[in-house]
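The other protein chains are all here in position, but one chain of the complex has been omitted.
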Amino acid sequence: MLRELLSPKRESSRGALDGERPANFNILVGKLSEVLVKAIDKPLGYAINWGRLWSLWPVHLETACCSLEFGAASGPRYDVERFGIIEAFGSLRQCDLMVIQGTVTRKMAPRVRMIYDQMPEPKYVIAMGACAITGGLYFDSYNVLPGIDGVIPVDVYVPGCPPRPETLIQGCILLQEKIKRTRFR
Amino acid sequence: MGSVSGMLRALASGSKHLAVKRFTLRYPEQKLKFVGDGYQFDPKEGVGIAGYRGRHILYHDKCTGCQLCSIACEGIAEAISMVKVDKQYKQNKKGIMPQIDYGKCVFCGLCVDACPFYALFMTDDYELAAYTKEHLIYTPDQLAVKPKYQGTYEIKIDELGAYHDE
Amino acid sequence: MLLFGVVASVPALIVAKMIAPRRRFFNPVKFMPMECGQVPSGEGRTRFMMQYYSYVLMFVVFDVMTIFLYAWGVSLFGLPRAVTLPIIIFLAILGAALAYAMYLSARRDIW
Amino acid sequence: MGLEIDRERIPGFDVEGKDADGMDKGILTLSVGPQHPGSGHFRLIVKVDGDIIVEALPDPGYVHRGEEKMCEYRNYIQNIPHLERPMIADSCGILYPYVLAVEEICNIPVPERAKYIRVIMAELNRCIFELYWLGIYGIFLGHSTMFMWPMADRELLIDLAEMASGARVTHAYFVPGGVRNDVPDAFPEKAKRHLLYFRNRLKEYKDIFYDNPLFQARTVGVGILRREDAINLGATGPVLRASGVEHDIRKVEPYDVYDELDFKVITMNEGDSFARAYVPWLEMYESVEIALQALERMPSGPVRTKLGPNPKGAVGEVFKRVEAARGELAYYLVSDGNPKPYRVKLSVPSFREIPVMAHLLKGAKLADMPSIYWSMNYWPVEADR
Amino acid sequence: MSTVSEFTFSNFVKSVLWLLFWILIIVSLIALPIIFIVLFYVPPPVINGVEINPYLLLTMLTNPQVGAPLIRPTLESLFFRIAVFPGFTFAALFATVLIFAERKTLAKMQLRVGPYHAGREAFWWANSLGGFLQLIADLLKLLGKEIIVPSGADKPIFWAAPAVLVIAAAGLIALIPVAPGWVIADIDVSLLAVFALLGFFPLTVLLASYASNSKYPFIGGLRALYQLISYEIPLILAVLPIVILASTLSLTGIVEAQYSYWFILLVPIGAFVFFVTALAELERIPFDLPEAESEIVAGWLTEYSGMAYGLIQLANYIKMYALSALFTTLFLGGWIGPEFLPSIEVFNVQVLSSGEVSSIFWFTIKTFGVALFMIIVRGTNPRVKIDVLLRVGWSKLIALSFINVFIAVALLYLGVVGVGH
Partner (left out) sequence: MSQQGQGQASTDQLTVEKEIVDRVIARFGDKVKLAYVKPRRIRFNVSKDIILEFARYARDELGFDHPISVAGVDYPKNKLIDVVYHIGSCTNDKFRSSVLVFAVQLDRDDPVMPTLIPIYRGVEYHERETFEMLGVIFDGHPRLERLLLPEDWADIPPLRKDFHTKGREE
């Protein structure tokens, strides 16, 4: 699915269907702009996407008890800073990764959405723990959301209750794979 | 002066740790060693056998489709549902086996405690992250696979401090 | 050098502004002042009680005085020794004022 | 029903700070949380006048998951996994009184070895929690090294707990009638090795943290809780003991085998943030001592009483309390004779610290907020349940 | 915008080749004509009496020896000094190394690894760098990050503040002598200029925080102001004995006055006070009150995102370099040290003399040592409170500085040291 979306075939077909700019508008200008886009945008896109892979700064948002294992993951034994993930930024304006650490209650959900909205683009979301994925243990609780998909889009699911730090690191590696394959905006 | 000496001692203590061995387990290359083959349960004794509680393993030749694991999970996380399997086993007349949704499972191991036929155990596998929720649902066939996980590293303690080593 | 600072920093901002991703639609929530996930309440810039105000006053006085000392310090080697005495007196006055201010500050809680 | 709520006064989205009264005085309403590096999953509405906090209103409930209601739908065994979730840093501590209560109401005997294993696990968990707490205390005061060292040493004990129970933090290890599985054969030796090393490591914290004059400048004399206030506000655990009250459930009302073990109750008389940070550090030595003693005396034998699938409780009620890492943790359990409890009430230490926190923050400086807030041994998930 | 099909190394190489191809075409079609037009109207620069014309440049491509005598004059030209060596590039590089050193040293102190894996999927040699690519990744990420300006902010000030901070930091490094003669702006009162520039930062912080129109930055800005109040006077007083002993306000002169004794041996108290106040000036732990996370989120940085944040951090670390260098200059004898390194020669033409190379080496080593000590202090201490800082600054540090001044005067009058010594 992802690969189909991103394949060059689709790009060329979309260019033909675009119609905004007639193909014979001005050969020189049209070609030059295309050349500029090709020449600058593509390598820069690669470079910046590569930068994003290795510089995921998680926002300091704790929604429930999985924050414990998140803390352990940034501790010396697992040390996610090896992967460029530093859990030391106070403000959400400097962050680009949101790890939902556990249960999202009905009281927390609007805040989570607001924090997500206020983060600068691009931003990625990891759902950590069974509660964040489906509600987990609290599937029949009156105050817990059944997963956070309805609130914010999720990139990677990390199961466990709470997940081991290793699993979280594995999720981060999966997220890096995903960023690699997505389009640079 | 007391404060100055306190400051100096703090600095000395911090600098001293520049010589202590790093504690980090370099995870993707190094993996932890656990006790045993994962958590198991002996229904005759009524006592579990110590081990890590990771992903389940299902022995198809022992599972009778009795649904006890599913019932045990009902009040906990509703992670286990019984699904039809293609193959027929003589001990499993109904042809149903547990399918586990790891998006819901909390790895408490009470389903293992509930299984009276030594069919459902847990393993050391914890690398379960996925891109979609569907990938987190493990069918009986996936559950039967023994994980290829092999960890060898554990904590060593000596005069250089605690660190991870084989 | 200052000009070079401009040359080095402004393009970075402009380039970042140019290539940074933007969403098509305008999301007003994003541009709200950040307040820990809450909708901000009240003004961001309020009248704020100026605590440690006396330190500010002291600073205004002392900052000028200390710079005067530099003129003395630079030329000290060339000056006759007798000239140092007034400076010592000047420093003593400064020190006394400071000590009095610190004494007052110890007696007041809100300083 | 009388449930009309004055919506204007709900501590919620947009009510505070808008009153013209507060604006004129230059009072700034800060929302500390839920996304705040100094709050966790909790919100403090702090009104500051310059640098002084004039009022601090705790606003918990961001992790309220309805544990008590969920208990009524599950039987006694199924309640175990979710009842330890409110406090996974100390999951044995929060499960302990529940297991004791169920044992009393269902009349289940416990083997002797299981009692010792429980004590060892409870003490390990106490240390695990205190270390995590200490680490966060360090990072709250801007001391990143003090976050990392306790985190590293905590992993030594987590390794032990994982060896015995099979999970890093959510052990689900205690069950009515004992523990779920016997500890592995290698456990006692490894436990001794790790505990002795850990006890040596504890000394390191003194130089860099407790004796550091900058740390003392931030905590000594800050947020002094007087003895009478501590008692009357219902403070518990290290907070209470730091105010000079010698009250420890392990001594006052010994459960399992605590009356056979030799340990001291740590108290300090200052009642400030420093004392509240120092008492847990001293208690960790005692915990290591208790665990070592229990390892020595642990008899062999069975570890679990075999039960039917659905134990039924007798009609009646029990109130069981233990000393968890944060203080007195009690369960009030009402049974109507069914396999499911009629009502389970958790009285958690964190919830009891909320009024203490509000009391201490009033009149403190804004910079003292982290040191007071986190010295309360407060864990929002547990308080919200 | 183009799309990226898959991130593989071959794709990357392909795109780079593609880029080179089109650059060639653009160069030949547009750039070359423009160059010729420019050359027609603008006279070529003259270095050391030699006219740098295209012919010479082309000759240098085949016969580099021709360029050798031109290297030294190039190094001495003002543009090179501002842009490259004692100037911006050197400072930015030094700042980068400092960020890396800080992260790695703190990690080692905290028993962990620190940044390590960055870039290992694309470059096989990435791990051997021990994570240095991490900084490039951070930079690229920040470059491609959205910059949010909160509604109600004063946009010009909000945008200008990061640039102003970088500019002021750049101004600082212009005044610091790296080796004999190697200084961009060698003015007589450079010490006073340093103080003037240092006073610039908290004011910018205050403006930026006020422009953000948010509560936490507001408090952070006020804290920056209080912090300025508490450390500024001890900072100025701590340097006064140096001025007394060296009888000059020029940094070069101060270094030259230390050929017999480093001033840290004569006025250790001043060095201590200066170090503490430099930490406060840098807003580093234990004095990072304006950015105290656990109290006021990120202080005055709260609303800054993307490259604006990146520039502020860059300015901070350039400032850290500048203040370490200032400490070296004032107390550790600047570039002074034994000459032991060989001179650098290109085609038998001496580019840098042995003394210059050694001077630069000693200066760099000392500055790095001071910065490393700052990092260790950061790793071992918690943050202080603003009232403690004010009280300590006004009672203890000022008293120490006065004692210091008297020591210097006494040393001078006792004839122990002095300019003529």
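Labels for the chains are A, B, C, D and E, by order of writing; each one numbers its residues from 1.
To be clear about the criterion, a residue touches a chain if its C-beta (ideal position, glycine included) is under 8 Å from a C-beta of that chain, and two chains touch if they have at least 3 such contacts.
Because the structure is a prediction, the values reported are computed rather than measured.
The shown chains contacted by the absent chain are A, D, with contact judged over the whole complex.
Residue D:245 is the one among D:46, D:222 or D:245 that touches the chain not shown.
Although one chain is not drawn, the whole complex shows that of D:64, D:194 or D:218 it is D:64 that touches it. Among A:141, A:167 or A:182, the one in contact with the hidden chain is A:141.
For the chain left out of this panel, the touching residue among D:44, D:110, D:233 or D:376 is D:233. If you put the missing chain back, the residues of subunit A touching it would be 105-107, 140-143.
Contact residues of subunit D toward the unshown chain are 1-3, 5-6, 9-13, 58, 60-61, 64, 66, 68-70, 73, 231-236, 240, 245, 247, 252-253, 315-317, 319, 321, 328, 330, 332, 334-336, 342-343, 345, 347, 351-352, 354-356, 384-385.
The definition used in the following text is that only the chains that are shown with their structure count from here on.
The fewest steps needed to get from subunit A to subunit D, moving only between touching chains, is 1. Between subunit A and subunit C, the least number of touching-chain steps is 1. For subunit B, the chain with the farthest CA centroid is C. Ranked by how far their CA centres sit from the centre of subunit D, the chains are topped by E. Look at where the CA atoms of subunit B average out and do the same for subunit D: the two points lie 26 Å apart. Annotation: 55 Å between the Cα-based centres of subunit B and subunit C.
In subunit C, the residues touching two or more other chains are 19-22, 30, 32, 34-39, 42, 46, 48, 52.
Of all residues in subunit D, those that touch two or more other chains are 28, 34-37, 51, 73, 81-82, 144-145, 147-149, 152, 155, 170, 208, 212, 214. Taken in their complex, subunit E has these residues touching subunit B: 105, 108-113, 376-377, 379-381. Residues of subunit A that touch subunit B in their complex: 76-79, 82, 130, 133-137, 139, 147, 149, 155-161, 163-171, 173-174, 178.
For subunit B in complex with subunit E, the residues that touch the partner chain are 7, 10-11, 13-15, 17-18, 20-24, 26, 161.
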